[in-house]
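Below is one structure, written out as structure tokens; the observations come after it.
Every protein chain except one is present and positioned as in the full complex.
On to chain A.
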Amino acid sequence: MMTKSHIHKGAKSTYWGSISEGITSLLAGLLLTFKHLFQALRYKREPVGVENKDYFSFDKGIVTLQYPHEAIPVPDNGRYRLHNEIDDCIVCDLCAKICPVNCIEIDAIKSTEEIGKTSDGSTKRIYAGTFDIDMAKCCYCGLCTTVCPTECLTMTKTYDYSEFDVRNMVYHFTNLTPDQAEEKKKLYEEKQKEKSKPKSQETTKPSGTEDAKAEEKANIPKPAFKPVIKPPASTPESREDTNLKPEEMSGTIKSGETKPEEKKAAKPVFKPVIKAPTLNPKPEEESNVKPENKPATSESGEIKPEEKKALRPVFKPVIKPSVPKVSQSEEASNEQDRKQDATDEKKGSTDEPKSGEVKKPAKPIFKPVIKPKPKQEGEQGDQ
């Protein structure tokens, strides 16, 4: 035999033994495949989950699941795509903080009054100007869902949501449009101004009630005006700047983290000025709140370049030139009153953007005063 090895392989190492073994094994093979063929025509695996008691009893027939048309049900504790029921979200930022991969971006916009109630009765005081979850980064650890106080952030059973463009993996949960968010911000700025003014006026009353009243009338419109006017006025400039320096923008996005530092650095300049009055409690409360928000805003700053563009230019280059112009012209008239107010206003000014009013008092005070402004605007804008 040419192939002895072949013959010895068979159980019967003879010519006829090999042939008969070959025939029987071929028939056995055919029987097996025919069995599968006919079983496949009759039986089919049902798309049931592992919790079903029949799960392990499907041992014949077609095992394929035609996925888009049928799918094995997801277990109740499965961790897949996140969903935020934004109406129940109190924008506490806990989820963003605990997320190990920083894929939740929250831009909180404070509101002075209660916005509403969540379905579990918690009071909502903060708008979510941005609530983005980058599901491409998410590692599905589920920490954010466990930490959420109102349980509005949940894992859904949706697991098939791939995208051609990774940017589409960022899910926006906010219920505010960018315009609305901007509006809320301004609203809050105004409110803060209104709040702080009465304080300053109380202190200034002695100096001149008539003027104060006049100021009130004049100022009430003004604050409303100024914030409205300034951003637009500044934004064009800022846009020019941003157009000029796209690199900076991208750079600033990264450096957004460093900004809190800048702000912090600015504060020391502030506090010495602020110390004088004993009114601190309120400002401090407010200022205490802000630090919390700051990290969030800085984080969120990474995501929303548009907002930042508007804000940042206001920050660095725009502020100095614009401040002198506006403040000098307007405040020439108000200077007398302001001098007295200056110290008080500075406290308030930590929260408020009233650049002109605060700054005018004395030129020596100018520079230190100016810096706060940028912060304030920036902070408020970020909020």
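Basically, contacts are C-beta pairs under 8 Å (C-beta built on N, C-alpha and C of every residue); 3 or more make two chains touch, one makes a residue touch a chain; residues count from 1.
The working rule: contacts and distances are computed from a predicted model.
Per its UniProt record, the hidden chain corresponds to "NADH-quinone oxidoreductase subunit H" from the list "HypC/HybG/HupF family hydrogenase formation chaperone", "Ferredoxin--NADP reductase", "NADH-quinone oxidoreductase subunit H" or "Sulfurtransferase TusD". The chain not shown here is touched by just one of A:A40, A:I98, A:I115 or A:M169, and that residue is A:A40.
Residue in contact with the omitted chain (choice from A:T64, A:N102, A:T123 or A:N175): A:T64.
With the whole complex as reference, residues 2-3, 6, 15, 19, 26, 29-30, 32-34, 36-37, 39-41, 60-64, 66 of chain A touch the missing chain.
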